[in-house]
Every structure is written in C-alpha cells, then in structure tokens.
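With one protein chain held back, the other chains of the complex are shown just where they sit.
Lettered A and B in written order, each chain numbered from 1.
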Amino acid sequence: MDIPVRYGDYIDWDQLPHLWCPGCGNGIALKGVALALAELNIPLHKLLLATGIGCSGRAGNYVSFHSFDGTHGRTLAFCTGINVTQPDLKIIAFLGDGDCGAIGGNHLLHAARRNLNITVIEINNFNYAMTGGQFSPTTPLSSITSTSRKGKAEYAMDTASLVAEAGANYVASTTVYHTSQLNNFIKEALLTRGFSFVEVMSSCPTYYGRYNHIGDGPEMMKWFKEKTLPRDKYEKLSLEEKQNYIERGKLVQRNREDFLTTYKKRRKK
Amino acid sequence: MKKMFLDGNVAVALGSIRAGARFFAGYPISPVSELAEFCSHEMPKAGGIYVQMEDEIAAIAAVIGASLGGKKAFTATSGPGFSLMQENIGFASMAEVPCVIINGQRFGLSTGVATKPGQSDIMQARWGRHGDQSIIALTPASVQECFDLTLEAFNLAERFSSPVIVLTDATLAHLKERIRVPDPAEIKTVKRKEPQGPPEEYKPYQPDERGIPLLSYFGSEYILKVTGLVHTEKGNVSSDPGVCASLIDRLERKIYDYQEELPPPRYYGEEKAETVLISFGISARAAREGMRRALLEGISSGLIQLQTVWPFPEGAIRRLSSHASKVIVVEMNRGQVTREVERILPEGVEVNSLLRADSEVIYPREVLEKIKEVQ
Partner (left out) sequence: MEKKKGKFPFIIEERLCKKCGICVSHCPAKVFTAGPGNEPRVTNPRKCTGCNLCFFRCPDFAIQLEVSP
C-alpha cells in the first residue's frame, strides 16, 4: 500500500509527541485517518474530528483541522447538530468503547438509525484505560481488569453488529495490526454517505495486555494476528472454536438515504 | 407590529425564531410539548431544522453542536429534562457556546406533578453543574415577556458567548394573552462576530477586552478547537495551574462584571415604599395585584419584579429597596430566592417570604394578607 505524502498536513506536529503509552494503538488508527484524508484530498477546514472521553478523546489535540472534544458518550448527539447545520463538513467521530458501548450506547444506536452523515472510528481497546483499566462493555468474558480481578463476569457487547442492526450504511471491524485492512476500511467509511462505523480493536499494553498476560505492544500486535479471523473463516468454525477467536471484516455496505435527505423530502410537502 | 393571542409556549418559540434561531432539538415533556410541536412545523418554514432527540442529554448536545455549526439554537424542557441537561449546559459554559435553554418549570422534585407549575428550579439553574461558572437566567412573568425575554436571551447568548436559561412555568406556558409581536425589521438581533485576520493566527479562546472569545464555526477557514477540558487560547488541552485559574476567573467575570447590561428588574407601586415585594415569573403577577390592593388600602408598598434572576441583581435590588424597612419575597418554592435576598440586603431590613410549594399558584389575596400581616 502506498503512502499519500500529504498525510502530514492533517497532523498538528507541534502537539506531538502524544500522551498515549508506548505500544498504544490510538496513534495507528489516527494515522489511518490522516492517510485516508490525504488520499481523498479533503480540505482542512471541511473536516472535523469529534472525540469523547478517555484515551481516544485526546486525538483532537493532534490534528490540524477542526476538533471537538465533548462530554463522555455524547459526541454523536453533539455531531447531530453539527451535521445538520454544516452538511458539507466531513465529521469523523473518534470514540472509545466506553463512548460507543456504555455511556454513549443509546446515542450511537440513534445516530446509526437516523443515518447521520458521520464516520465513527471506534477505538476498542477492551477497557477503560484512562481511568486505570476497568472493564468496559466490550471487554471479553473472563478477562482480567482492575475491576474484574477474577475475570469479567459479563458477556461482551459487539458494537459493530449493533450498529449494523441499527441501520448504518457501512460497518466494518478490524485491528491495529491489520493496517492495510484498517486503512482501507477507514477510506471506504469516509466515502460512504450516511452513517459509517469502523471498529478498530486496539492495543492497550499498559492495562489490558498486562492484566491478561498478553504482553507489551509487539505482543499485543501478535495477539491480534493470532486471535482474529476474517469474517468468512470465522463463520465456518464450530460454536466451540468460535470462543477462541474474534471476527473482523466488513458487515454492511448499503445505500440508505441519510438523515438530511429523508428529513428534507418530508418537509417539502 | 402585529397583535397576537398566544400562550407562553408559542410566544417563546416565536420569539426564538424571530431572534434568528434556526435549530431546535428537544425531547417531549410536559408542560412544554406544544413548544416542540410548534417548532417542528414552523422551524422548517423559517429554513431551520427540528430534531427530536433520544433524550434531553442528546437534545442539549445537538443544540450545542448546531451552535458550533454557526446557527442560533435552542431547546425546551422541564425539571426532569433540565436535570439531564446539566452535564452539557456545563460543557456549553466551559466551551463558551451560545445557546438558549427554556425550562418550563413544573411542580416538585423528581417527576413531581407533570402538569402543574413550580418555581423551584432557581438554584438548579444557578448551581446545577459542577465547577465554578457564571450563568444568565431570565424569568418572564407574562406571555409578552415570554416573547421579549426569549428574544433577548438569544442576543445575550451571542454577546456573552454563553448558555442562557429562560425559566417559565406550567401556568405561563399555557396562559394565553394578547401580545405585541414586532415585525422582523423592528427587531434588533445580535449575532456573534466573525474572526478577522490571517486564519493561521486565529485563537478561538483569545478573549476580547470584555473577556469574550471569538468562536468561528465548524467548516470555517478559522480552525476551531473546542473542548470541555481546560484549554489554552488556541483551544488545546492544558492542566497548567495558570491556565486553569485565568480560564475559570474569566468564565465567571465575563458575565458577573457586566450584569448591569442584563434585563433590569421592573419596579411597580409607590416609590420609596416601606414594604417592598420581590417576585418573579408567574408569582410576580399575583404579587403585583396584591400590592395594588394594598395600595388601595393605604399601605405604602411596591414590587420589584426580577427579569434576570442570575446573576442575582444585587445592586438593583439594594437600590430599589433602599427605603424599605420590610421586604416580602413571593415565590413558589421553599425559599430559594428568599435566601439570596437575605444574603444581599443590609442588616435591619426585615426579610419575610410568602412561599407556596403545593403545585398551586399564589393568589393576590394571599399576597395582600401577607402584606397586612407584616405591617
């Protein structure tokens, strides 16, 4: 995969180095965004990076275009107002698994249902890392976290499937190890009109990797390589075998009318 | 100018649209559902947008988003929804986003009585958020004032780059009165200033001489960085104690230091009265009539009707009550404004109150009785 040389225009280099830990995947996903934007050649002032709270919530500090850092989980509700008043603005919501699955779960479902013209990049690092590694809705069953020392007692939430069911036009999931798939999904999401959602399973060596004895950044990358399977291969596994893997790939690509289109049609009458 | 026969809800909505509001987001709630209904069909006619959100948290968030998209925006709710909105009203204060929140107060704590009036969200309007801040809250007492003060609320939001709260109540929301609606050409509206100069030098949170930032909008060539975290003038996150101190100081002073520019209290009755009533909202109507009856009985009395309740108009109240030996605060709660009045008036002034917190409005005869009682 080639590198669009202007990707650096989308980064605020003066704010780097970032605050993320060594081996954290946030930077890989944010770079994926910058690469896609450079490839699509979108002017800086026509772009907004909207974030929530937690590690991923700091991403806006590192981009050279408009940024919005809202309250925890509410980002897509803020983006609803932004989207309808600035329809030409490309909105990228760079959210965490808490933003998407927990405190912002309802807003995520409704943003997808309305089919707002927004691209969500969900950084799913399987825990609340900024606050010290507590479990989140997406933390797998039995995982060790700072609030589940003997293993998480709840089933995990599959945010990508939920968003697909809620009505989004584009849904895909992958990991920070699979960068060509990641960069491609981000680009496809940005090219989608309507709601698009890319779940990026991301490394958190400081908490999730350490607590679950996966290891540091490189080891977590290896874990993603070994523990995830493309969706078609995963589907062929027995129920029992499926327990050992996480699927990645594209779930949905369709072309429902976005919110402003459905709204304006019904206000013309 | 046109005369119209409207209720408080519609007067608020009309005032908003005339003020230039082009975005409404809300969640249905009594007693302001009609306000949302009006916006759902009138907003698109004015070229605006109505969005019905999934809850009140989302409603105020969408309003803040729309304002950052460059449109004047507002929401309307009542106590339960107002509680949910506090989180993002705090965000709007911190990020200095102009917007208007209508709270049609209803009776009681929690779900209370959905269809009956209250005035017990006064302290919540002031202190409902965590952290130090200033806020502007206006209290119309008639359908005319619902129109006028809502219009003014939008102008103040733009001038002060801040959320502004308008407190109506269930009675006022459904009270119909004939009002004067000025033609659009007669209405003076304020719109936030546009940034000037080279875009690369733009700092959204660099305050002007009055402490007000100059926010562009998302989509502008002046790149806007907005966050609820403590931030520098450029809008980048900071935890530097100096940055924290100057930001919080400015957020408070940009409103507090200019409170004389906010809608002043109205004064009715005898000048230099010995007994002065202090009231606001629908209770001020009863207070005015009770005071009028007291005057007819020869009792020296007057009424201070607050149009702005926050920041609390201490100077004006002290001035207007400087000859009074007795003050009676008339309000439909357990004494929220009374405590403020006690705080600001000099010793020697007797502060009484006529309180009602049973879901009923205060009647003029109760006011008259109270005036007589304290003589």
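We adopt the following convention: contacts are C-beta pairs under 8 Å (C-beta built on N, C-alpha and C of every residue); 3 or more make two chains touch, one makes a residue touch a chain.
Here the structure is a predicted model, which is why all the values come from computation and not from measurement.
Peer 1: Taking the whole complex into account, name the chains on display that the unshown chain touches.
Peer 2: The omitted chain makes contact with A across the full complex.
Peer 1: Who touches the missing chain here, A:Gly8, A:Gly132 or A:Gly151?
Peer 2: The single option touching the absent chain is A:Gly8.
Peer 1: Looking at the whole complex, which of A:Leu89, A:Met157 or A:Val176 touches the chain that is not displayed?
Peer 2: A:Val176
Peer 1: For subunit A, which positions touch the chain that isn't shown here?
Peer 2: Subunit A touches the missing chain through residues 1-3, 5-6, 8-9, 11, 13, 16-18, 20-28, 31-32, 35, 176-177, 179-180, 182-183, 205, 216-218, 221-222.
We take it that only the chains that are shown with their structure count from here on.
Peer 1: Spell out the part of subunit B that touches subunit A in their complex, as residue ranges.
Peer 2: On the subunit B side, the touching residues are 22-23, 25, 44, 49, 51, 53-55, 57-59, 61-71, 73, 87-88, 91, 217-221, 223-229, 235-237.
Peer 1: Please give the residue numbers of subunit A that touch subunit B in the complex, ascending.
Peer 2: The contact residues of subunit A facing subunit B are 15, 44-46, 48, 58, 60-61, 64-71, 74, 77-86, 88-89, 106-107, 109-110, 263, 267.
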